[in-house]
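A quick write-up on the structure given underneath.
With one protein chain removed, the remaining protein chains of the complex are shown where they sit.
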Amino acid sequence: MSSIVSRAPGPTPTRLVRFRALVRSPLSLPVAIIVVLFAIGAAVRPDFVSMGSIWGLLSVASLLAVVSVGQTIVIMSGNQGIDLSVGSVITLAALVTSNFSAGLDQNLPLALLAVVLVCALIGAINFVGVYLVGIYPLIMTLGMAFVLAGGAFAFAQDYGPTSPSPLLLAVGGAKLGPVPWLVLVAAVVFVAMTALLQWSRYGRQLYLVGANPRAARFAGIPVWRIYLLSYVLCSVLAGLTGVLVFGFAGSVNLSIGVPYTLMSIAAAVIGGTALTGGRGNIAGPFLGAIVFTVLANLLIVMGFGTADRQMMSGIVLVAILALTAREKAGRI
Amino acid sequence: MSITVEHVSKHYGPIIALRDVGFTVAPGEVRALFGGNGSGKSTLAKIVSGAVRPDSGRVSVDGAPIPAGSPRAAHAAGITTTFQELSLLPDLTVAENLALTHVPRVAGLFRADKVIRAEARAVLGRLGLAHLENLPVQALQVGEKYLVELAKALRLEPRYLILDELTSALHEHEAQLVKRVLAEHCKAGGGAILVSHRLGEIQSLCDTITVLRNGEVVADTDVASVSSDDLIRWVGGGSRTGDRGGARARTTATKTARRVELSNVALEADAGEVSLAVGKGEILGLGGLPDQGQAAILACLFGLREVRAPARLLLDGAPVQLRSPTDAVRAGIAYVSGDRDEVGFAIRSLQENMLALLLNRRDPIRLDEAQLEQALSELSTVHGGLTNPLNSLSGGNQQKVLLARCFLLRPKLLLAADPTKGIDVAARAEVHQAIRRLAAEQGTAVVLTSSDDRELAALCDRVLVLEKRMIIRELHAGAGLDEQALVESYLQAPAADRHQVAGAGSRP
Partner (left out) sequence: MTPTQQSASAPSYWRSIVLWPAFPALLLFVIAFAIDAALNPNLLSVNGLIGFGSSNLPLVVASLGQAILLIGRTIDLSIGATISLVNVVAVSLFTAGFGMEVALPLATLVGVAFGALNALLVVYLRINALLATFAVSFVAGGLALRVQSAPGGSIPFELVMWMMDSYAGVPVALALMLAAAVAIVAIKRSTFMLRLYAVGGDDAKAFASGIQVTRVRTIAYLLSGLFTGLAGLATTLAIGSGDPLIGEAYTLQSIAAPVIGGVAILGGSGDPLGAIFGALFLVVTSELLLGFGVSPFYQQFIVGIIILTGLGGVVVLQRVLAAWRARGAAASRRRILEVAP
């Protein structure tokens, strides 16, 4: 940028300039993909784009969206931050809810409290492993996923399966007018998280810590606090997802959370969250969640099985990484 | 079989490290690359060694150009190098390190361990260090490491040796070893390139000399036909202005109160103690060759390095304990660096960058956009809007933003590590003016390090020249502080002449 030319604030930008800005926005990519996918879906099966079908898609996407927001926050905190334990946390949270509520509405507050406390503890342990001990986030959370899967397995032996309480079932399946409760819950999460990122001190410090932890330290920001809050928030959001998944699915099994791990990362990345940290927002993972839900649905409609869908998720993630996560040449 | 270096240029971002540089070395010739800080001599040596790829120009041996940017290719052409930063792997043994450049094989794929060790003993023997052969490099003394680095270069029996500041870390008897080896090498027909800032050594070891200043060749001649004074003059730019020609509108009488005192700090285990003080509104520079303790002093003042008894840190007369940069910022100490990766949030907006320092106070300072714009315009910062990311600005303007935010803090002490690194002349002048204004108007004490001696001379009221973690000289503005004097301090300072300066806040 030339230091001779100064750009003083001028007249209102023209429509063309605004359009260009919109196109360049990182959110335009997921939106474009969603449109394309819907077009393909409609071609394959016309009722793919019916309102009923779309609300159904949004319900499922809401589940992924909540956990993807948590994943986004951890990725944004930088330092190669990532949380591979979210899938296991979802499973565990569903199990805990199932056990503590035992199908009764009046037990729900207790169950939710238990979930929040357990998830906060898990997030804190992840933080300790990553920040205090110094294990790479990817390996620490992978280990945590392993531990939690084992823990879930052990936990599940001690009690019989229960169904969700009526309230939880309603949240998971019923609607308020035309809008499913799940979508409303996700919307509340959206608003709350956006407010947190834009207006709270934590939010502002999160962007700085993620962009440059050293500079943040030199600016006097207590970096450790940001990391701790980020990992805790991510686990708690994953826990919330687990509760919702339980209500949605109506039952719990040990692999219920498995697909969410990779999907939450993919949703965050395609929503514009930089894997290096310091960049991202809440709308991104929401749109990303919609992208992958629509994609998964489309693949099912087109007749692809679990195996192919998994392979494709892997290939898509590799493609996204090849475009966004290449490290600098470094030398010379 | 000479080396010919032609039209070599190299830039790092906006900084031009080398501009159209060239020289030749014939068999049996030892050429010195001589210059002060930032002259580009080390970059040039690295280009010839293949470790750094030049933007343009080429290195040829006997007329045949060597592929750029490949130490392997350089080895094949008969050029080996000792690196200032050492190319030894600390976890491997000396023998293994020596073998890396060309591993002896047995049966195609396997290491010939016996040969590796025998070769190591042989080449180390020339330096009297055969006994080190099986030790891991991290167990060696500093001097021994540099000699091993030399052995590694010698092992390939090169035609040309490049020695980059090899003797700086050596004791006298070790330096004699190098001298002997170099003589043997030349007698056998080899040539050498010696990068050094030590005049005495150059005069005794080298035949020819290329003097560099700010990336350009200012002299290329025989060592025998020039005097030390000539050489120093070429490096330092020649001007001997006892006082600054530029306008410095300030009175000298105001700086009687001491703002910062750092006393009895040992910057390194087994090093002597250092003390200094900075007055209110005083700009103190830390000069000398790079890595002589300047960063350590800044670290002590910013809570990055513990200041433990008997050392003390006083701020406005009261002792402070800084356990982290958070404490430092809260105490009113601001840090800015020319390395924007260290302090700038490149992808975040100007607004966020500017407010970053104010966020974490117990009573957060809230500023509106108008105040931020005001701060930026006081530095003549050119920008396209507060919401643009920092890296959308030119380097100079980025620096101004980072400096402006320090001013918003109204700091008691400003620590500036090479604040104008890599920015153009005009922006540099504006930054200097802003620092002077901060010191004059707000009484902020400023401690500044810089790799540019001209800057230190032009900006500072006082400069402490550091060498090996000790203060060896103190120069005052208006009483002998200029670029020439600074250059002389570190190019000629005899080893024996070391003393502490109990830094007073001011002297009449």
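The letters A and B name the chains in turn, as written, and every chain counts its residues from 1.
Throughout what follows, contacts are C-beta pairs under 8 Å (C-beta built on N, C-alpha and C of every residue); 3 or more make two chains touch, one makes a residue touch a chain.
Bear in mind the structure is a predicted one, so any value in this text is a computation, not a measurement.
Among A:Leu27, A:Ile40 or A:Val147, which residue is in touch with the absent chain?
Per the contact definition at the top, the residue touching the missing chain is A:Val147.
Which residue from A:Leu138, A:Ala249 or A:Val301 sits in contact with the chain not drawn here?
A:Leu138
Just the residue numbers, please: which parts of subunit A touch the chain that's not shown?
Touching the chain left out of view, subunit A contributes residues 80, 82, 84, 129, 133-136, 138-140, 142-144, 146-151, 153-154, 157, 262, 275, 305-315, 317-318, 321-322, 325-329, 331-332.
Which parts of subunit B face the unshown chain closely enough to count as touching?
Here the touching residues of subunit B are 12, 15, 17, 37-38, 40, 42-43, 46, 49, 51-52, 71-72, 75, 81, 83-93, 95-97, 99-103, 105, 109-111, 113, 116-117, 134, 136, 138, 142, 145-146, 152, 169, 268-269, 290-291, 421-422, 451.
By definition in this document, only the chains that are shown with their structure count from here on.
Which integer distance in Å separates the CA centroid of subunit A from that of subunit B?
Comparing mean C-alpha positions, subunit B is 45 Å from subunit A.
What part of subunit B is in contact with subunit A in the complex they form?
Residues 51-53, 69, 302, 324-326, 328-330, 335, 337, 341-348, 352, 355-357, 359-361, 364, 382-385, 392-394, 396-397, 424, 426-427.
In the complex, go through subunit A and note every residue touching subunit B.
1-3, 5-7, 9, 201, 204-205, 207-208, 211-212, 214-222, 274, 278-279, 332
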